[in-house]
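Here it is: the structure, laid out below.
Yeah, one chain of the complex is gone here, protein chain that is, but the others are all in their spots.
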Amino acid sequence: QQTPQTQTPRKGGTVRMTAPYGGSLTSLDIHTSPRAQDDIAGKILHRTLYNWDSAKGQPALELAKEVAVSGDGMVYTYKLLDNAYFHNGRRMTADDIIWSYTRIMDSTKGFPGARYVRFIKGAVDVEKGAAKEISGLRKIDDFTVEMTLAERVNPGFLFFVGVTAILPKEEVEKGNFNSNPVGLGPFKFVEHVPGSRLVTERWEKFYKPGKPYADKVIVLIMGEAAARDVAFRNKEIDTSILGPVQYVAYMADPVLSKGILEVAEMFTRSMVMNQASIKPFQDKRVRQAINHAIDAELIVKRLAKDKAYRAVSWLPSSSPVFDKTMKPYAFDPEKAKKLLAEAGYPNGFEFEWTTSPNESWGLPIVEAVLPMLNRVGIKAKAKLIETTVLTETAMKGTFEAYIGSNVTGPDSLSTLKCFHSKTPRTACNYTAFNNAEYDKTLDEAGQASDPEKQAELLRKANAILYDEAPVWFFNYNKAVMAYQPWLHGLQANPTELAHQYPEDLWVDERSPVK
Amino acid sequence: MLLVLVRRVGNMVPTLAAVIALIFVLFSVIPGSFMSGLGDDGRTMDPAVMERMRKEMGLDQPLLERFVKYAGATVVGDLGTSFRTREPVTKLIAGRLWPSLKLTMAAMLVAMAVGIPLGFVAALRPGSLIDTASMVGAVSGLSLPKFWLGLLLMYFFALQLKWLPSFGYGDGGLTHLILPAIALGVSPLALLARTTRAAVLDVLNADFVRTARSKGMSERRVVTWHVMRNALVLVVTTVGLQFGSLMGQAVVVEKLFSWPGLGSLLVDSVFQRDIPAVQGCILVFVLFFLIINTLVDLAYVAIDPRIRYG
Amino acid sequence: MRLGANTWIGGGLFAVALAVAVTAPWIALTDPVMDANLLNAELPPSMEFPFGTDAQGRDIYSRVVYGAQISLTVGVVSQIANSIIGVTLGLTAGYWGGWWDDFVNGLTNVMLAIPSLIFALAIMAILGPGLVSLLIALGLTNWSYSCRIARAQALSLKSQGYVQAARILGYGPFRIMFTQLLPNMLGPIIVIATLGMGGTILAEAALSFLGLGIRPPFPSWGSMLSDARETIAIAPWVSIFPGLAIFLTVLGLNLLGDGLRDIFDPQATTRRA
Amino acid sequence: MAEQLLSLDDLAVQFKVGSMLAGGIKTLKAVDGVTLDVKPGECLGLVGESGCGKSTLALAIMGLVLPTRGRIHVGGQQISGDKPPDRMEMARTVQMVFQDPYASLNPRQTVRRTLADPLRLHGVGDKAEVEARVIDLMAKVGLRPEHADRYPHEFSGGQRQRIGIARALILKPKLVICDEPVSALDVSIRAQIINLLLELKDEMGLAYIMISHDLGVVEHVSDRVAVMYLGRIVEQGGWQEIFEDPRHPYTRALIAAIPDPFHRAAATVAGAKAKGEIASALNPPPGCHFNPRCPLKADLCTVETPLLGTVAPGHLAACHFRDRII
Partner (left out) sequence: MTGARVTGAGGNGPLLKVENLRIALQGDGVTFNAVENVSFEIGRGEAFGLVGESGCGKSITALSVMGLLRRPLSLGGGRIVLDGEEIQDASAAEMRRLRGKRVAMIFQEPMTALNPLSPVGRQIAEMFVLHQGASWREAMDRAEEALRQVRVPSPERRIRDYPHQLSGGMRQRVMIAIALACGPDLLIADEPTTALDVTVQAEIIDLMAELCAAKGTAILMISHDLGLVANMCNRVAVMYAGRIIESQVADAIFATPSHPYTRGLIDSLPRLGERARRGRQRLTEISGVVPSIQAYPAGCRFNPRCPAVTDICRTTVPEATSLPADGIVRCHHHG
């Protein structure tokens, strides 16, 4: 997936990564922030029970050597690593797992990881304040912990997320954890200049033998893409996440194009149509017409500069249950017009299209789509709001349609739940989608113990979504990272390309630092 | 001197109080919240967690109660707890203050070191090539969007010439400071050049300069002994106003150059709706403005005896 | 009154911008919004697209032309709002004095102390991006200078013989302010407003850069420039033309302001040494 | 008192200067206990050095500053600190001619507007009548009808002062206060204006208060003269008494200071000249304010403030030694 790794990794050197999603890190107490930006640092300093294995495309055990699953799939018994040391030198034990997960459920604090830990039995009681301890978590011995689930899910999908990292109690309780983070990660904290950079150095007692390679990992915080471009070309940074504009430019450059890493990320971009607020959207034919009216192919090619994959349905192509035989809606304005006429809107209709300024799934796309919709008689009016307000708008339902990006992986089941009629709007059913067959299919998939059977059902649900077209399926993100020729060991992480496991990274002697 | 100080500090109090009230009211009606902002890359947030965060941040209390609490705490120097980092805002700000100050001061230094002499030279030869060129330059400097200018500087000095690093704070050394300081300093530079020119021309026409000439002084002495200080009195106001508002103006430059100052903090905080941090930053900007202007007043007192004894 | 080169050049540039804005529907080649054609994306300047096309394949020339409407609206309307607020407050404060003066002074100090870009940013965040919000944000935050000028002028004009005479003749305060003070302070106010317009256009660009500008339905120069910042190296024409439009217009306004100042400044007109 | 057009009764005007924090607030006694009368048709000359309170006195009479103490009766009205005048009525009784003809005309109003607006404001609604009165008055002050639509900057200083006078007379007041009406004019123009003022006085039966520090002018036009020093009237009387038999040393100093090439030796009574600087109104010397400069100064003068005392009927002087003739 990356440059052929013929060389043997070199020890030493400094890796300079970038944090491209904004001008600062929110918090180094990784439990408090679910942002992708913060988990870049999180992956350096901290560790979670599982990791995402990009090569296999599924979660893999990280802090445990092995796991035994009970027959009903509800009880997981983990044999923990006995050589995982916190940066303060203390060895990790089962207590740390239990404490960390219990902390996340603290009912007085809003830890975003609660939504994952809640799947453990008894966690809800802690959340409600009814219990002090999560009954579903049991310490067998120092390095064995038993986890009883409340619902049948794959805990790997839950506990690889940064907000569920395992933290040392004694350090957290000191009260200045944010400025003095101590974790299990391959690099330990040295310095954080807020708004500028995070400096970390090799943790000698890291549990993977021979790793990490680099002496230092620096995260440079650079939200401004134009500036990042200059810095990358100026060899001041080793990695840079590219937007469409730069993707094209870098691809066209004979030198830069050699250092490009692409991955199909598990994000689906779409226009969400609010069936509750605008009548035409309640008609399936109208929704299909919209999918036919827009030349998404062209937009992906020209505007997104091929830095995206044409979306077919809701589940992304990187999803394990993705049906490769499905074909996206064809660009067919005539058919769109016909469908509209059948639905009773021969002259089209009007709606207001809320959008954020985002370049990949915001205003620029809307601006390109408006003329296309206009051609079939649909008059859309763009309404710009801040990205911050978008989620709120979606949750409140105060929109007619909005364009946005949704995480659609890695757990396909929970992804598809968003269209279940029992899922409230505040959770994620933004279209107010309600389809009995779909609900039934999904419920069955949840009960299915056979993975094959489950995958089958999920594929079916996804096909229903395709036909019902509750949204305009736009694209799946193609994440692109440019890296300098001396940097090795990157992995194409489809959950978030910027999240790299830095213990694998190494720089050869061409690196300009030292 | 002391009196002026006391009076100025006295004047600051109502201004500060008004600012505190104003920003509190402004940001209490802002749409979006820190919680909804967390979901900005498509990750949905758990409603229960969001509710808990609201409570934790005290956003469930009535507005008035919150204001009283906030104002009361502010008086004793407590700016509240940041939503994002869950640390005291004062700590957040403390970390950003020095870079901010450094950038502001460097920019002002650039502006003064170039602008004032330029204005002087221009005024001593009105209508000359130097005059015309520097004034056209000054107006042009005032007419460029800052981020564009910064970007051009970046491309030119970092990418093309490779003289300077393009972004960031580095180890706090000088090289990283130069480009942002220039980008930020250009508009006060232009204003200072123009003000200085006008002030010097003004003073050159003053009666006492004619007196000095009638004493038989050489033009150089007239300028160094009589014109400079008097012109300075007029320039100091501009210096003060510019300097005072520069920290706030730095937002764009800081953002562009990934400079870890209060401006970047403010913008990030606004977009993430970290309201306590936003309020704290604005308060610091205002305080900085007021302090600089107090210093300017003191400078006045030092330069101008009419005020000292007036 | 002799008009200097400043006034001519500046006035000329501004007049061109105004003319472009007014005649936009006629001189534009295509619709700036609806004529997006991705097949034409990012073409360099040519006969068909004199300024080239942008990422959505829209004619940059037409967008710059329509952009003049938005940018000038922003500049002119918000500056008029500022002038009206500033003059109303400053004039009444200077004329009446007393607690009202203290109050206005305090308010002005507050406005002056909060950096106006920050204030505008806050208002934009509250109102959400958009033209009306922008007009409000920039129209409410920049009046402190005109207020100060108006107040100072009112203070100095108030002791002029003709204002005293008007009071003696029985003129009421509003009549005095309107007929005696206002016409005589218009000069410096216009200067401030002219210079302020340039500042406002730049502020709009800065807000766009920070992500809080205006966008749909029509483009403003600031947002075009801000959007094009990443392509400065690969498709320079996308940023150069809106950049030049901003630069020349603001330059024009600044020169015009300077020129008007030379005309209105009493110092320049008293000839006796 | 009925036959008085204007009477001032122990009038005082004080200004608060300085600020609470900078050196404290001080009281500036700009006018300090002035008692004066003006009869209809009479011209009262008011002389005194710069800053002695002449203009403030004028503004107080006009009702533009309220007295701190004392009372003003003018026309039928009484003004005191807590009783501001009815401006409209006031306007028809008292008017003022200002010193600086450049600053006293609105540069953005034509002569016609300057003269017609007040008429309309005071209820003369008929267009023709307004026009007639404007043209008539313009003729009276020596302006031609075609001047009506010009702006002030198109006129010379003397002409502007004529406009100023016309504005003062347009409402047909009974009393006109002339605050140094000629001192800003070219020397060769002054006679025109003085003559004009005297003609108008006779023609319209006006009373004047003529403020000036040019004693020649005051002597020429006044019926009675009052001399002010640091806010107080120090001498008051008929013009002949004041100029021929001045009793206050300050009056004498004033007269002695006038250079007169014809009577050089005669007028320069060496002993009458004042020495030193005028004290500031902010902290006047105790006792007689003139004492530091007075050639007659005695110990008494620094202790006791002399009151206005009668020298002869209608001739008052505030000097302990008013009966000592030198």
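Just so it is clear, A, B, C and D label the chains in written order, and each chain counts residues from 1 on its own.
Going forward, a residue touches a chain if its C-beta (ideal position, glycine included) is under 8 Å from a C-beta of that chain, and two chains touch if they have at least 3 such contacts.
Since this is a predicted model, take the numbers as computed values, not measurements.
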Notebook entry, point to check: Looking at B:98, B:163 or B:208, which residue reaches the missing chain?
Noted result: B:208
Checklist line | Contact residue for the chain not shown (choose from D:49, D:89 or D:131) | finding: D:49
Notebook entry, point to check: Looking at B:98, B:163 or B:225, which residue reaches the missing chain?
Noted result: B:225
Next item on the list: Just the residue numbers, please: which parts of chain D touch the chain that's not shown?
Entry: 49-50, 156-159, 186-192, 194-195, 198, 213, 215-217, 219-221, 239-240, 243-244, 253-264, 267, 273-275, 277-278, 280, 293
Check: Please identify, in ascending order, the residues of chain B that touch the omitted chain?
Finding: 206-208, 210-219, 221, 225-226, 229-230, 233, 303-306, 309-310
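Just so it is clear, only the chains that are shown with their structure count from here on.
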Item checked: Between chain D and chain A, distance of the C-alpha-averaged centres to the nearest whole Å -> 87
Check: What whole-number Å value describes the gap between the mean CA coordinates of chain B and chain C?
Finding: 21
Checklist line | Interchain centroid distance [CA atoms averaged], chain A/chain B, Å | finding: 39
Check: Residues of chain C that touch two or more other chains: which are they?
Finding: 125, 128, 211, 229, 232-233
Next item on the list: At least two other chains touched by the same residue of chain B: list those residues.
Entry: 31, 151, 155, 255-256, 267, 271
Notebook entry, point to check: Of all residues in chain C, which touch chain B in the complex?
Noted result: 106-107, 109-110, 112-118, 121-123, 125-126, 128, 198, 202, 205-206, 209-211, 222, 225-226, 229, 232-233, 239, 243, 246-247, 250-251, 254-255, 258, 267, 273
Notebook entry, point to check: Which residues, counting only chain B, touch chain A once they are in their complex?
Noted result: 31-33, 35-56, 84-87, 91-92, 95-96, 99, 151, 154-155, 158-159, 162, 165-169, 255-261, 264-265, 267-268, 271-273
Checklist line | Contacting residues of chain A [partner chain B, same complex] | finding: 21-24, 26-27, 29, 32-36, 107-112, 114-115, 118, 127, 178-179, 193-197, 220-224, 226-228, 230-231, 233-234, 236, 267, 386-392, 395, 404-407, 424, 426-428
